[in-house]
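This is the structure I want to talk about, given as structure tokens.
Only a single protein chain was left out; the remaining protein chains are all shown in position.
Just so it is clear, A and B label the chains in written order, and each chain counts residues from 1 on its own.
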Amino acid sequence: MNEFFVAVGLGLCLLVFLVLYRVIFGPGVFNRIAAISAVGTKTLIILLVLGYVYNRVDMFIDISMVYALLNFIGCIAAAKYLEMER
Amino acid sequence: MEVTLFIHAADDAFRILENAKVQAVGLLDTATRLTSETRWMEEKKVQGILKGAQATRSGFQNFFATFVMLLAFWALLSGKFDTFHLSLGVICSLIVAYLSHDLLFANVRVGDGRVIAQRFLFYIPWLLREIVTANFYVAYLALSPRMPIDPQIITFRTKLESDISWVALANSITLTPGTITIDIENREFIVHALDRKVAGDLDTGEMEDRVAHIFMEADHIYIQDVLDVSRVFAALKRGM
Partner (left out) sequence: MIASSDDIIIKTIARIFVPFIQLYALYVIMHGHYSPGGGFQGGVILGASMALLLITHGYDEVKRRFPENVVLLMGSVGVLIYAGIGLTCLLLGGNYLDYGQLSVILHVEPAHARSLGILGVELGVGFTVMAIMYSIFFDISTGGILPGDDKLNGELEDNG
């Protein structure tokens, strides 16, 4: 079972690199914000999968909740900043 | 000669008939619009009376409901049920509930909470099914080599009343793959849809009906409501 979770985590890491292309080269700042949000979501799932690998899901759920929260607030803050710039 | 005259006369007659028809349709349209507007206003008035009759929660009730919810959340997080940690939880919940008792239940009416929670739980499986089916469709769109997408922005006026139901509908739309809620501007939903079929699914308004049913919007008496009441009546009858 552990190998399965490791494989899932590695696959998600690969997907993060795909999205990272949009973050670096993506035309316009909105693409970048959306891509960063997507990277955050992927990281969250990777954290949970890691929790299963290390058998400490309760601990990793705490961390991933904070990560999700800060991702959400950061995304809104960036959007608000752009709205005020306009 | 007579034939051309006859044809002209027939043409005139047809034109007059056509004009009359257009005018009649216009009149009918205005009439229906007027009646629907008056009906809407009447409904608004009745709703206002109903809402006034149902008193909103008092400050203390709000505080207590928030406190109970936060304490349950704390128990879920903490998982330690000895006296020390539970008392810590009670203290923290009290502080947070005092700070934000008017945030969580800003406009929920008395006695609605349990029904809403129950109906929301029954709504989730339906939403999950919608998400999965839409997911397969969007995957087909993305994977087919011709990419037969037809992105469009559709707007529709919602019949929902409260902000929480707007948000529930907007998030349900966004969660369903293929559609994204862009904005809500005075009861007008602006939605980006990936395809005509997806947009058509949205236009049937089933999701809106279900959300309205969850939050018990006043002008929606649904079959589900009638069924609920009939069950109660049946139980009463059996009791007698």
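The definition used in the following text is that a residue touches a chain if its C-beta (ideal position, glycine included) is under 8 Å from a C-beta of that chain, and two chains touch if they have at least 3 such contacts.
These numbers were taken from a predicted model, which means no experiment stands behind them.
Trainee: Under the definition given at the start, what are the shown partners of the omitted chain?
Mentor: Counted over the whole complex, the chain not pictured touches A, B.
Trainee: Among B:7, B:20, B:68 or B:95, single out the residue that touches the unshown chain.
Mentor: That would be B:95, which touches the missing chain.
Trainee: So which bits of chain A touch the chain we can't see?
Mentor: 58-59, 62-63, 65-66, 69-70, 73, 76-77, 80, 84
Trainee: Just the residue numbers, please: which parts of chain B touch the chain that's not shown?
Mentor: So the residues of chain B touching the missing chain come out as 66, 70, 73-74, 77-78, 80, 85, 88, 92-93, 95-97, 99-100, 103-104, 106, 163-164, 166-167, 170-171, 181, 183-184.
One rule holds for everything that comes next: only the chains that are shown with their structure count from here on.
Trainee: I'd like the Å distance between the centres of chain A and chain B, where a centre is the mean of that chain's Cα atoms.
Mentor: The answer is 30 Å.
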